[in-house]
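As structure tokens, the structure follows; a few thoughts come after it.
Heads up, one of the protein chains got dropped from this complex, but the rest are sitting where they should.
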Amino acid sequence: MRAFFLNGVKNVSVLDIDEPDLKENEVKIRVMACGVCGSDIHSYYGKNPLIKYPVVPGHELSGIVVESKSSLFHSGDRVVVDPNIPCNKCRYCRSGKKNFCEHFTSIGNNIYGGFAEYVNVPDSQVYKIPDNLSYERASVTEPVACIIHGLDIVNAKIGESALILGAGFIGLTFFQILKNMGYNPLIVAELNEYRKNIARELGADVVIGNIKNYVKEKTGNYGVDLIVDTTGSMKLLEESIDIISNDGRILAFAVYDPDAYASIKPSLIYQKEIKIAGEFTNPYTMERSLNLISSGAINLDILLNKKVDINNIESALNGSIKDSIKVIVNNSDNHLCK
Amino acid sequence: MRAFFLNGVKNVSVLDIDEPDLKENEVKIRVMACGVCGSDIHSYYGKNPLIKYPVVPGHELSGIVVESKSSLFHSGDRVVVDPNIPCNKCRYCRSGKKNFCEHFTSIGNNIYGGFAEYVNVPDSQVYKIPDNLSYERASVTEPVACIIHGLDIVNAKIGESALILGAGFIGLTFFQILKNMGYNPLIVAELNEYRKNIARELGADVVIGNIKNYVKEKTGNYGVDLIVDTTGSMKLLEESIDIISNDGRILAFAVYDPDAYASIKPSLIYQKEIKIAGEFTNPYTMERSLNLISSGAINLDILLNKKVDINNIESALNGSIKDSIKVIVNNSDNHLCK
Amino acid sequence: MRAFFLNGVKNVSVLDIDEPDLKENEVKIRVMACGVCGSDIHSYYGKNPLIKYPVVPGHELSGIVVESKSSLFHSGDRVVVDPNIPCNKCRYCRSGKKNFCEHFTSIGNNIYGGFAEYVNVPDSQVYKIPDNLSYERASVTEPVACIIHGLDIVNAKIGESALILGAGFIGLTFFQILKNMGYNPLIVAELNEYRKNIARELGADVVIGNIKNYVKEKTGNYGVDLIVDTTGSMKLLEESIDIISNDGRILAFAVYDPDAYASIKPSLIYQKEIKIAGEFTNPYTMERSLNLISSGAINLDILLNKKVDINNIESALNGSIKDSIKVIVNNSDNHLCK
Partner (left out) sequence: MRAFFLNGVKNVSVLDIDEPDLKENEVKIRVMACGVCGSDIHSYYGKNPLIKYPVVPGHELSGIVVESKSSLFHSGDRVVVDPNIPCNKCRYCRSGKKNFCEHFTSIGNNIYGGFAEYVNVPDSQVYKIPDNLSYERASVTEPVACIIHGLDIVNAKIGESALILGAGFIGLTFFQILKNMGYNPLIVAELNEYRKNIARELGADVVIGNIKNYVKEKTGNYGVDLIVDTTGSMKLLEESIDIISNDGRILAFAVYDPDAYASIKPSLIYQKEIKIAGEFTNPYTMERSLNLISSGAINLDILLNKKVDINNIESALNGSIKDSIKVIVNNSDNHLCK
């Protein structure tokens, strides 16, 4: 089978390899669509601590079962994969916090993933997808599950106000969900012109000029109830402390530079009862993510706006594809992918 | 001024009376729109325990300030009213549960309300409305605030499944919010043909035939995560126990007959960890309701589909207006009401 | 090895059987202490739907590892067992609700349990116990984990008021925890004189006469914020609706008769915003239960007040042991058990 390999920093190859043996309780999936995630780009540049070279990356994958050693799935099942495999035995797994599993196996990071024709996956990680869902839309079930977990953490509530930092796939998906929930004002900060335009097309109030001034003006100086950071910028996180409202929450969602520090005032945290919270992966939310996606409540097609095939994945990792929100590696014949 | 009076059971009159004196910290509001609520109908039939005859009913009211003895509002301010006045001194008020205030004063129930040309309201109950909001849409801020409080109670979450019992104003507003949140399946049960059609127009999956069978079929026998009852039916509440999923929540939102009993199995509550919860009025949620309504995330115009003037209010109370979702008493010249 | 068998309704035997083979990832535990639970009594009388005769019952077990095919445990480890084995693959397991696992295996119910000299247990179910914990105290880790899960569900909060129905092991453990949390008033209802006395010894305010009157008097007619039912009585559950405060919570913790119905007023649920919730087993709370027990914050020794050996277990099931709170099957030499 064809597979895209990351051999080391900025070192890739596309190879023909043997299909791996299928083990007990595994299914073999012909990958139809696989999203390119920010962490894949980090892996390409050698900045993803989870990666184990050489590896076939790709963890946002959907496809069709072609062989099954599991009683739960059969050939022909259309499926999506949760790439994060818990051990079910460690302290965190047994406390209902499986995203902190001490023996995490991660498809596309430390075992072979979805940038290939086929991948073998334990049945515990596989979900059937509804008929109305294309493989492409299904492929983002995992990142959307991360977003849902984030919304649970900050207890997003109908009719609040928010600021979203960054208008990539993550920011624009948060935006659409919060817009649906009646968030108002609901402000998006972004620098890239192309993304600003997509945000506006989706109905966003995009920051003009200085973020702090803009938010203060739009909220009558109260600040917003919720800030979601998808940029990883220290400066924006620091400014968030000033423009979050009393009792407001800041969600630190981006993959931050491990060496960077933010400088914040505890006196404001105390006095305004600010809540700062991090979010890490997708524990227990895959099913709800599938429900949300197949409900049609959010527009994914506008976000999944660039396609590559297996031979052109590097272009999606090294930044040569412009004006994308999310790039999808599309292995399917067109008619299958919808 | 003209005012509609409820003098007792099914006993109404429209009278010219003196405008009441404006007291310190009050504003005089020219009522522009006032919704007719289920509890007004209960009052008409003598089944509302809160009512004190004779009274001018009407508690879902918006209008324009024409005189102010408050430093917070000025003539010309466009406003909406929270009809439930807390004492701020009782055990419940001081515990953050003002909807249980032991000395509740309720505009339109035990003091004069909005079915009149003018009404005087303490400034603590008045909210300015955004420019983009018509008086009509603003008039339902209170019932929508009740719904938001209900969603907080059951901790509504992105991507769950739900069944809504009843497709009146309340049911269809719950429906729209949950649809926006990616609830899926999201099923509505209703008997009335007109309302079924409105529900379908809004994208609802309307129950055909037996509710229990329908829900089981649509959820692969798992049942739904959330049931919202807006009908007040004992039978539906009893059936809810069977079709709620494990760890599911049932929200008892309707004004139930004070003499009716439901017969439920505690063994199922225990074994399925069912949560049943009631919801009572709109504590602390008026601001969020205004945000939601003015965000445009839900379609109110399709629900506010019948208008009467002050002389025809009885027709909205005695059931002679057919095919309505919510009747609005419109006091405004048309151009002002939008 | 010696093992106590339940062959059918009221049909028991104590047999010498071969020790079962130890499988991969299992540990063999010499059982030192095993609690007798209400559900074991239900099994004896044929009223436990989970049981699969013939079986060795006993699921509240602690002991010492004597052989290990797991890398996580070694001979000599002092351990306690979580009897409820999830599949980790079903909808509930993957949603963080493993207590509703669709393929539940339950030690002491559908596979052999702790009323025996030895038992083999998968390492995913085994927890090391701190040195300061006797086998006896450790043996109740599972029921205490259920209680902790129940307190999470009703969101028990410092300084509220409560009524506990029933003063068995469960009721008196709830009582001690709530007392520590400053619950006040904190009232216990119980009929049995011996248990009333233990409750009083622990500092309880025990109901005298009619429960409803007693609670109203003690709370100035407000009712209590929390009611925990450990009796399974329909009558008490029905009365709870009247004496729960506004915004109060009722926890249905007992194993209720599957055929019994309670008759409740939805109008009170709505008007008082009552929350009724069930609790089922011990998901994700074993670790916290161990922490609580080994902290010494509750007095278990007064509750674990009767011991039997393997030959006398029937006396604990058929009610011939009087004045017990919790009976422990003690397999240990005395010096080991402390």
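Labels for the chains are A, B and C, by order of writing; each one numbers its residues from 1.
Here is the rule we use: a contact is a pair of C-beta atoms (placed from the backbone, for glycine too) under 8 Å apart; a residue touches a chain by one contact, two chains touch by 3 or more.
These numbers were taken from a predicted model, which means no experiment stands behind them.
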Which residue from C:Tyr112, C:Tyr183 or C:Tyr214 sits in contact with the chain not drawn here?
C:Tyr183
Among A:Arg2, A:Lys97 or A:Lys216, which residue is in touch with the absent chain?
A:Lys97
Looking at the whole complex, which of B:Leu15, B:Leu50 or B:Leu72 touches the chain that is not displayed?
B:Leu72
In the full complex, which of A:Leu72, A:Ile111, A:Ile153 or A:Ile321 touches the chain missing from this view?
A:Ile153
Taking the full complex into account, what residues of chain B touch the chain not shown?
72, 82, 86, 88-89, 91, 94-96, 123-124, 283-284, 286-288
Touching the absent chain: which residues on chain C qualify?
148, 151-152, 156-161, 177, 179-184, 186, 285, 287-295, 297-298
Quickly run down the residues of chain A that touch the omitted chain.
91-92, 97, 99-100, 153, 222, 232, 234, 237, 246-247, 252-280
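Here is the rule we go by: only the chains that are shown with their structure count from here on.
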Would you indicate which pair of chains has the most C-beta pairs in contact?
B-C
If you average the CA atoms of chain A and of chain B, how many Å lie between those two points?
38
If you average the CA atoms of chain A and of chain C, how far apart do the two points sit, in angstrom?
41
Any idea how many Å lie between the Cα centroids of chain B and chain C?
43
Multi-chain contact sites of chain A, meaning residues that touch two or more partners:
287-288
